[in-house]
Structures are given as structure tokens and as C-alpha cells.
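So, subunit A:
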Amino acid sequence: QDDEVTLQLKWVTQAQFAGYYVALENGYYEDAGLDVTILPGGPDIAPTQVIAGGGADVVVEWMPAALAARENGLPLVNIAQPFASSGMMLTCWGDVGIEEPADLANRTLGVWFFGNEYPFLSWMSQLGIETDGASEGSVEVLKQGFNVDPLLQRQADCISTMTYNEYGQVIDAGVSPEELVTFKYEDQGVATLEDGLYVLEENLEDPAFVDKMARFVAASMKGWKWAEENPEEAAMIVLDYDETGAQSEHHQIRMMGEIAKLTAGSDGTLDPEAYQRTVETLLGGGSDPVIAQEPEGAWTHVITDQALN
Partner candidate 1 sequence: MSYVVFAFVLWAIGFAINLQLAGGPAQRSAAARLAIPLIFGATLLAMWELLVRGLEVPTVILPPPSQIGATFAANTSILWGDFVQTILKGALSGYLMGCAAAVLVALLVDRYDYLRRGLLPLGNFMAALPIVGTAPILVMWFGFGWQSKAAVVVLMVFFPMLVNTVAGLSDTSAMQRDLMRTYAASWPQTLLKLRLPAALPFIFNGLKICSTLALIGAIVAEFFGSPTQGLGFRISTSIGQLNLGMVWSAIVVSALAGTAFYGLVALLERRATFWHASQRK
Partner candidate 2 sequence: MAQAPEPAVIRADHLDLTFQTDDGPVHALRDVTLDIPNGAFVSFIGPSGCGKTTLLRCIAALETPTGGSLTVNGMTADEARRARAYGYVFQAAGLYPWRTIGGNIRLPLEIMGFSKAEQRERVARVLDLVELSQFEKKFPWQLSGGMQQRASIARALAFDADILLMDEPFGALDEIVRDRLNEELLRLWDKTNKTIAFVTHSIPEAVYLSTHIVVMSPRPGRITDVIESPLPKERPLDIRDTPQFIEIAHRVREGLRAGYEE
């Protein structure tokens, strides 16, 4: 009689979520007495909304979105943080004359919205660049779709990419790394925590739930560590779970390799310093900060502590 857990991912089935699929495939969840359902995400599926409606027990979400939701009255709590560092960056054409962040002024930039725009906006406000596209020295922001076409078609000078995904696609399109200039958010000091596990605060009062989550996190981290060590096999597992059949082996193996760099060094425990840095980035959003005040109780070590023992 296994406990049922539903996990809502932030995006489509890909190596970005390899740890969970590995745990499922290798039976780690089963061993922990869990019956886990993984719901892939997709464009415009907001994991925060899914968990609010009771459609999932636990979600993978970026911390900016989770904290913003918390401020909007949806009390999400980070219970684990498998991703130690951020994979987000801005990728620009080198030949248009962008060398440093200040050169971004007066350019057209592609940005993801849907709650993923927060780190970008914070960065721009730290740089003192307006984002209205009208005033002198501001940038024109486009809501970029789900692919790297805006860059390849030169509709934008720079676009948002993840180290593990879109950047690889640009390279696959025949562009050599030398043609590109990249700004990693980690390097710019505006990195925010990505891909943490979040649950509803009220559920944490239930010891049975806490126990369930502890087992879940432990099994998931076991999956992550296995994935880091066996990137190719992990990628193939992900591929098997992809119902669209659209992912390619080559791309997933490369993605797993890049993801492993981000999960490296995390045992699932949230690093309070990284948390603090994220919060400060979000609070520092200039005139339009993502969150207005320091959140409280937005994370807990209870689960990871229990999981790691």
C-alpha cells in the first residue's frame, strides 16, 4: 500500500528533470513506499496554480515565481533545492557589438515571461536600464516564444537561454560559440534559485505528509545522484518517458551533462545563503520589485534533515 505523490514539473519532459524520472524508473520511489505520478509541464501551465488547486502534492518551480506566489497569498514552502546554481543566461550575437552588459542599452532582447522574467527585470534595474523600449538607453523587450528562432532570425540581438538547453540549440543550428557573447546570471550576481521542490505550507503541519515528502526527497536525490553519475543512461530514461517522442538523444545527453553541473554539490538541502541572495535580487527590482518585502517561512530544512538521516 504505497503513498501516492503527484509531482508537477515546470516544463516538458527533458533531462532538466532527470533525477525524478530516474528515481521512478529505478524503483527508488517504490522502495520508499511511494507511488509517484509525474505530470510534465508545458507552456502556460503554472505549477503554482496546479498545486493551489490541489492537482499536485509537490511542484518543481523557480524560486522567484514561488516567492511571488507566496506574496500573492499562496503560501508555498521550499522543501528541497536539488539545483545548486542557476543555468540562466542571456545569449547575444557578437557581431552586433555587444561586449559587456552596458552595451545592452538600445538593443532588442528576447525574454521569457510567465514568471520567468523576474531575474531579468532585477538585472536590468541593477544596471539602470529601462525596459520600455521607448526612452533613450532603454532596451526593447520581446516576449520570446519557446525557441531560439528570434536570435537565429536576428529578430532580437539577445535572447534568454539556459546553459543546458537553448544554448545547445543555438550551437546545433550551426553557430559557433565564438560568434556568441553570453551573460550568465550567476556571473552577473543576479542568479536566482531554480528548480526547487515546493509544497503548500499547511500540509507541512501533517506529520504523515512530512514523512511522505522526506521519503520523496530522499528518493529523488538518490535519482539525481545516479543521473549525475550515469548521464547517458539517465538521458535515455528521460527519453523513454517523453510521450511526445520529440526529444533527441544527442540533445538530452548533452543536457544531462549540463544539468549535472547545476545539481553538483547539492544534497537537496537549501543553502540559506543562496536563498538570501535570491531574495535580495528580487527585492532589488528597482521601482517594480518582484516581491515587496522579505518573505518569512518560505523554506524549511525539516524535510531534507529528515531525508538525509
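Selection rule, in plain terms: all candidates are chains of the complex that A comes from, given by their letters.
The rule we apply is simple: contacts are C-beta pairs under 8 Å (C-beta built on N, C-alpha and C of every residue); 3 or more make two chains touch, one makes a residue touch a chain; residues count from 1.
Note that this is a predicted model, so its numbers are computed, not measured.
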item	value
Neighbour of subunit A by the touch rule, complex-wide, chosen among 1 or 2	1
Candidate 1 contact footprint on subunit A (complex, rising order)	43-44, 46, 48-49, 52-53, 65, 68-69, 72-74, 113-117, 131, 133, 140-147, 149-150, 153, 155
